[in-house]
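Here the complex is missing one protein chain, while the rest keep their positions.
A, B and C are the chain letters, set down in written order, and residue numbers restart from 1 in every chain.
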Amino acid sequence: MSALILISVLGVVLLYLGFGDNRKWLAPVGILGLLAALTMLLCNWNVESPLFAGMLKFDGYAMAFDMSLILLTVLLFLFGIDYYARMRENVAEQYALMLFSLVGGLMLTSFTNLLVLFLGIEILSIPLFILAGGKRDSFRSGEAAFKYFLQGSFASGFLLLGIALIYGSTASFDLATVQAAVGTSAGQGNMLMLLGLFFTIVGVSFKVAAVPFHFWNPDVYEGAPTLVTAFMSTVVKTAAFAGFYRLIEYMHLPGAVQTMLVVVTVCTLFLGNIVALRQTQFKRLMAYSSIAHTGFLLIIFLGISERTSGVLYYYLTTYSIATVGLFVVLTLAKRAAKGDENIRIFRGLFRSAPWLAIATMLLLLSLAGIPLTAGFVAKYRVFALGIEAKLRGRHGFRGSDGAGGHLLLRHGDPGSLHPQRARTAIGGGARELARALILRRGCGVAGAAAGVVEVGSTPSPSAGSPTDEVDQPCFSASLLFLYPYAK
Amino acid sequence: MVMTDLLAVLVPALPLAGAVLLSALRRKFSATVAGSIATALIAISFVATVILFSGFDTAAGGRTVRVLDWLSITGMDIPLALRIDALSLTMMLIVTGVGALIHLYSIGYMHDDERAPTFFAQLNLFSFAMLMLVMGSNFLVTFIGWEGVGLCSYLLIGFWYTKPDYNYAARKAFVMNRIGDVGMVLAMALLFHFLGTLEYTAVMENAHSIPAWGLLAITLLLFFGATGKSAQIPLFTWLPDAMAGPTPVSALIHAATMVTAGVFLVVRSSVLFDLVPYTRDVILWTGTATALLAATIGLFQNDIKKVLAYSTVSQLGYMFAALGMGAYSAAMFHVTTHAFFKALLFLAAGSVIHALGGEQDIRKMGGLKGSIKITFVTFFIGTIAISGLPLMSGFFSKDLILAHAFQHSPVAFGLLVFGAVLTTFYMFRLLFLVFYGTYRGKAHAHESPLTMTVPLMVLAVLSVVGGALNLPHLFGGHEPMKHFLESAAAAIRSEEIELSASTEWILMGITAVLVFTTIAFAYGRFVKRTTLEGDEADMPLLKRLIAQRWRVDELYAALFEKPYGWLSEHFHSIGELRIMVPLQNGVGEAALRVGNVVRKLQTGNASFHLLAMVAGIIIFLVITLLSN
Amino acid sequence: MIAALLLLIPFLAATLLVVLRPTKHARSVALISSLATLAVVLMAWATYAGSPVVLADRDWVPAWGLRFVMGYDGVGLLMLILTAVVFPFIIGTGYGEKLQHPSLVNALLLYTQTFLLGVFMAQNALLFYIFYELTLIPVFFLLLYWGGERRRAITIRFFIYTLLGGLSLLFGIIYCMAQGPTMNGDFSALAALNLPIGVQHWLFWVLFLAFAIKLPIFPFHSWQPDTYTMAPMQGTMVLAAVMLKMGLYGVIKLVFPIVPDGVAFWRETVIALSLIGAVYGGIIAFRQWDLKRLIAYSSLSHVGLICAGLFAWNSYGITGSLYQAFAHSILVLCTLYLCSALKERVGSSEMGAMGGLKVRTPRLAALFLLVLLNAVALPLTQSFIGEWLMFLGLWQVHSWLAVVAVSTIVWGTIYMLYAYQRVMLGPDKWQLEMPDASNRDHLFLVPLIAITLILGVYPAPILDLVDPSVQLLLSSLP
Partner (left out) sequence: MNEGIITAIRVVPLEHYVILSFLLFSIGIAGVVFRRNTIIILMCLELMFNSVNLLLTAFSAYHSDPRAQVFVFFIMLVAAAEVTVGLAIPGDDEAQRG
């Protein structure tokens, strides 16, 4: 709770800091504040105090995800030091908005009341609408922001309608009550309840970019500034999934809604992978890969058991780590290529920056789910869960492999070693620039990659109750990621 | 006993060592040195064989020398082992004896060739393989030799590898042999399937426990294998082409030894064949047909070696006819005498070719009896031996077969006698056209060196007296070879000629009269007025067909070679490029195409996106409500 | 100890190469590493007593009950020997190739070796799978950056194809592991799994698909000719000589014990497909003008036979198949090496550009001939032993299958003789000045040829190694 407040205040503090010419203090203060919040969070470990008349509950599940969210934000802030170094205006606002959005995310991980779900989603989203338009001089950025806003609000309407209908049938916003009501036979047959669940899930599906509510995703990813894109594809995605899962955990969804979920899952997997095949813009590619991963994560929802949350956590964490790393690489390569975002800018990376190329390769392998990377373990666990749930999740299979395959191939090329092409993309001075940058940041990515590998090769227990949800290696991997930046 | 074993191992080991040594050091040796080493080694093998032979006790049956474990896993024990018994000793004597002579001959024949050491290495390797073939104590060891001789034959036929025709002939020989080998492998697999062993002794002991269909299949498959090696219908066309190799090769491999492997194999498994009369009939008629077919083709050939080649095919037909009649020892007897006189004929032909500087066309020879006397005399002896002039070796062996035929089937007898007449005719045509009349060529003929003529003389003597090896009762002998072989193949015991002496005399008389008449006819046709074959286009239809070797090669080309090439090309162009690859690419392309279509939905148009979302919601709503 | 050595030696050597990237000594470092690996494997062979060996057995992921189990039985050891024997030669080939970044090529090769050794030592299905998939990565880069024409498209096709198979395999493995709460995926535990027959029928294909693609057998082979032709020489060698054998090993370790009823049900189908591939590949090879493509199709043919032998599912068939797998590896190395040696001299692997080379290079021709003997499975060569055993094995399944199988000795002879003739024999029509077999050629080919001949005459070492394991495997089957 105090963490929540601290982060909110931190946002305001950063805004004030922004009034003066204190840009170089922004990130350190933000990071320190976040770490402080994290400490507070950890101090309340296992206390499980219900807050706001029981509308928020910081249980183990919430703690684990909160920690992940905060750490990811810290990483992005670190990333931001360099990223915002050249930006003249509004830097403080960007940091502050991210913090506000993070608050929404923290609420999503810990809500026990549908009202908080709604508020969380809105607090998460509204800053993002602004952040997405962060590239002031870019027309595409503004356009993306508007689209995002429009579709986001639209989806919120559905979410609200759903919540209202659920309330209509249960007379309560309390998650536990709702979950109990859904389980009863009366709840199962109730049309209001059915429609309510339906619309609620539609609303949340939008946030996680499940097909057919994914349309905003590629445009916004492409239009938003890279840091924001990274934020959306990691923190926001993690938070949205955490909330989604919290919503339907222990809920015996009526068969009809379950069917819908299956259809959505299949569509998402299928579309994400197939469209990714033809993408040449790196961010759009990441968008579709993100959609594909959404599909994958949705498989988890098809058969919820007591181990599900652990798998979800593991998957999201590993996915996020790899994604942040790749966005860092993108920024580096993009600078060398003078703003081009086509995936061809990665060609010749090995020539100019072998370590970075190797790290990139590891990150991609992890996203693709190749063994000895965390991505593989994550996928494995999803499979295992799906099969164990007697789901014969074969539809899941078809798509997911493609996701891996194509992603690797499409990106695998980046690490290109072919000498002839080496100089064309990152040539001359650009190459030197890349070198210089790599000295500082490349090790960061490498660290991330190492973390990914480490997580992959020593998967560790995570079964049991949500309280011991924090995967030790995941955690250590996150720390590893931090290390090179901390100096 | 240890001494015997060592000798037995030594017999094939020496030529193998020679092969390895000569090929490794082929650059260091001159032709003569290499030839001498090779000859010496095979000669020592011959001596060892003679020692083994002299010490051999027919009453003891035979002896197996286990050299090495070879294939031994659970349920299978096939050793590398050699068997010394009457049959293998007979073959060993032929292989090493005739082989040594031919090696010796080759020293003279090949002394100009710069690759002579390689030649001798391969010749030695061949001897090794042939010895393995005849000495193997089980089918699989025999099969080592069986394939080995095929390989060596391939190498030696294509010895002068820069000539594409020769390579073609070599490849044809190998492929045809391999087709036959399929039969052999299948037969072995079947035998092993039924008996769990491939040892000859064990197989023969338990042969009766194989079901009838199995026996039929095994014997037919073995025979099919034999047709490949021994150039019988349908796999005979390679042998005449195989004359592309150096002449000593033709003598050793394609006349005296390798081609008799089929005969040897059938005799080795005579117990099996005795149990299946049907297969024996097949063998009889195949042999007879081959004998006649090849003999007819021999009538109009103009290449001195081709005539001899077809004569070889024809004589092999006789041997198989004998096998088909169950006259195993008669077949072996003919193998032996044939080895003498056909090796002699080939070597003499080689001597002629050598004398004329490589000329092989008999239309460009003639009148050579004066210039190369030794060659002429020996060739003459060979000719009368193969024609079966009384008291020559060929006379005894062929008459034995004819007598069996008469007893077995008069039709076969008639056909075989007709074949004998044809043989006499084409052999004397050859003799007359080469040595009589006037010389029609341009080269200066000269007699061959001693290394070449000595083997000729030795073989000539053997061709004359070879009949004594199995002198029939009629001539006061008591068929020593038959009795000797009985110890190795029990089936031989039952083969007795039950004709009265007078019948036998009459049969001999008939044959002799026919032979002499034919010689006279040939004398009139080729010595009185030299009749040469003209252009094929001017010949009457039947004669043209025969001169063109019954167009069997063309038939095979149309039936097998061309369709195979067609199949290969179309499997690739259609099966692979049109079906398999597109099928696999199709899946990927379809995915890409769908991806493209779906990507186009992502137009960037916000209203459309909202509309699509609403449409999605409505569809899902319908799904949800319907499935509720 | 052995497990650690086998995994660490090549891995560390590879990492060393990546880090230091020496250009001059890269090959030597790799060669030394591979020789050291060979020494360790030979030591393991010398101490192998005939019963399965457990090298490591410790907790891996306790929460899932996974254990890190490594070991080998006769079959596994054979594969280890194969891998260890083959790699020094593959790396040695590199001395003749002028490739960019030799250190990286060798590093990738050594990584591949590490993972391959892992595959053959893993005694846990998931561990097996992990190594199995890992082998793909270095090979992927090897093909993508050092390949020939159209390498991108072909590599991606190959990659997707294999990955698809791998995924199917992963699904199958997880399915089996999800069968019981205590199921940890150890091979020994999986073998005791008695799945219902109905499940086995479909699970068979789920498990087998990956191996069918990897081998590849007939309808799954279309990635193979292009990939073999396009790949750099060492890549093709790795693919054909070792990676392919993972398919066989996988069938023995995973398919046979887990779904015996499925195997019984589909066995004849698989044999039929394999044999169709064997004949089909053999016939197609006859009219291929590119030596590498010919080798690819001949490999398809050989592998078809090997797979058929394996699925004969009796001791002769399996032993023969394993023996032949060994022979095939050696053969493929020899043929590919010859191909590269010829390409080096003529400048192309098209047979149209060759012919009459024996005049200039008699020693090379002699070596080619010796290789050819093994290719056509002449007795007293390694291949013959394998083929003979497989024929026997197939005969017990069905006589007609055996007839088709035996017919391949004819198809094989035809295309190999044609190839030999087109390359070596005939008149010296190009008059090209070229060196005869060099010391390097001898150093590479002579030991391999020696292996084929020695193991052809005296196969006992390998047969004795494999036989008990095969008997054990068969005795555990219903």
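Here, a residue touches a chain if its C-beta (ideal position, glycine included) is under 8 Å from a C-beta of that chain, and two chains touch if they have at least 3 such contacts.
Note that this is a predicted model, so its numbers are computed, not measured.
Taking the complete complex into account, the chain left out of view touches A, B. Looking at A:L15, A:L35, A:I81 or A:L161, the residue that reaches the missing chain in the full complex is A:L161. Checked against the full complex, the candidates B:L10, B:I51, B:V527 or B:L610 give a single residue touching the omitted chain, namely B:L610. Of A:L15, A:L35 or A:L119, it is A:L119 that touches the chain left out of the display.
Among the residues A:F173, A:F241 or A:Y314, only A:F173 touches the chain that is left out of the figure. Of the residues in subunit B, those that touch the hidden partner chain are 605-607, 610-611, 614. Against the chain not shown here, subunit A presents residues 115, 118-119, 122, 126, 129-130, 133, 139, 142-143, 145-147, 149-150, 153-154, 156-157, 160-161, 163-165, 167-168, 171-173, 192.
Keep in mind that, in the parts below, only the chains that are shown with their structure count from here on.
In terms of inter-chain touching, the protein chains here all touch one another pairwise. Subunit B and subunit C have Cα centroids separated by 37 Å. Rounded to whole angstrom units, the spacing between the C-alpha centres of subunit A and subunit B is 78.
The set of subunit C residues touching two or more other chains comprises 160. Annotation for subunit A: residues 402 touch two or more other chains. By the touch criterion given at the top, residues 23, 68-76, 80, 140, 143-144, 146-148, 151, 154-155, 158, 161-164, 167, 171, 174-175, 178-179, 181-182, 185-186, 189-190, 192-193, 564-565, 567-569, 571-572, 575-576, 580-581, 583-585, 588 of subunit B touch subunit C in their complex.
Interface residues of subunit C facing subunit B in the complex, by the touch rule stated above, are 157, 160-161, 219, 221-223, 225-226, 280, 283-288, 315-316, 319, 356, 358-359, 366, 369, 373, 376, 378-380, 385, 388-389, 391-392, 395-396, 402-403, 406-407, 409-410, 413-414, 417-418, 421, 424-428, 457-460, 463, 466-467, 471. Contact residues of subunit B toward subunit A in the complex are 591-592, 594-596, 598-599, 602, 604, 606, 609-610, 612-613, 615-617, 620-621, 623-628.
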